[in-house]
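What you see is the complex with one protein chain gone and the rest in place.
Showing chain A:
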Amino acid sequence: MRLEPVANPTLLRQLGLPALALGATVLVAMALALLAGADPLAVLGQIVTGAVGSRFALLETLNRATPLIFTGLAVAVAFRARLWNIGAEAQLYAGAIIAVLLGTGALGAPFVLPVSAAVALLAGAMLLLVPVLLKVRLGVDEVVTTLLLNFIMALFVSYLLEGPLKDPMGMGWPKSAALIPEARLPRIIDGLRLHWGFGLALISAGIVWVIQSRTTLGFEMRAVGANIRAARFAGMPVNAVLVKTALLSGGLAALAGWSEVAGAKGHLSLDLSPGFGYTGIIVAMLALLHPLGVVVTALFVAGVFVGADAMSRAAGVPTYIADMLLAVALLFMVLAIALTKVRVVRG
């Protein structure tokens, strides 16, 4: 058995294989449900209805997708330039901290929302700037530095919530004071539990898409990612491009945390993010790093999580099935994408 490159994959190959991957994922999901002692078809149905079956379910999915769109975009932008930002989780918390610092009375209307969003963006950007400068100047591997910053940030947030940012009225719980109403993101439609963070995420995806496909910077980012040697030879300012990529990526990830605090939660606590930063990597990879694709895959991933939660309550199958499903989906998708470019030949 050996692999042979396929020069010009057909459309059938390009679309059929990912579809096949999705089908295989569903089959594995059903097998997992069977293992857990439940009726596979019922479990599948409950996941789907739990994700999109009612107005409440749909809104829950959209809300859950919001931070994933931001972190997915952050990862997609960085990975496109082959900048391995594994630290979206830390940058997310940087944005969340800013939302609390500026949103609990330090600033009033009408400035608090735009200013805290801008500062959050900047904070996330700065947090990624350090690893990137280390990479560009000293050749330090950014995978390691960005990954480790996640742990540093988690402990820092823990310190803040036990110390300076601890809510004096919080009955001793490690959580921040609540944001003032002026610092909260309004709902898109009155009466519907969906905040403007979702709208902002969609707009961000559009902006990132325009940057990547239409601007000089986007051209440079793609060239640096696709062939850094040719980019350097052609005279592109490779280091400056990497730094700009980092600023954009870090800023996007910070908006995830900012919008969770300002939109969804209204305060900062240690369980603000159930790994949105890491899940962003899955979202971006499933989307093949395409910014508009990120919106679709973020909705899919959010739907799986929300649907699995609902199913778990009804069928008694552990909610961890969602994590396994996503992992399986990612593995199959990566395999499918690899197989669009090569074919297996016997002999």
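By definition in this document, a contact is a pair of C-beta atoms (placed from the backbone, for glycine too) under 8 Å apart; a residue touches a chain by one contact, two chains touch by 3 or more; residues count from 1.
Basically, contacts and distances are computed from a predicted model.
Set against the options "ABC transporter ATP-binding protein", "Phosphoribosylformylglycinamidine synthase subunit PurS", "Tetratricopeptide repeat protein" or "Cation:proton antiporter", the UniProt name belonging to the omitted chain is "ABC transporter ATP-binding protein". Touch with the chain that is not drawn comes from one residue among A:Leu35, A:Ala234 or A:Leu288, which is A:Ala234.
As for the chain not pictured, it touches chain A at residues 7-8, 214-217, 219, 222-223, 226-227, 229-235, 237.
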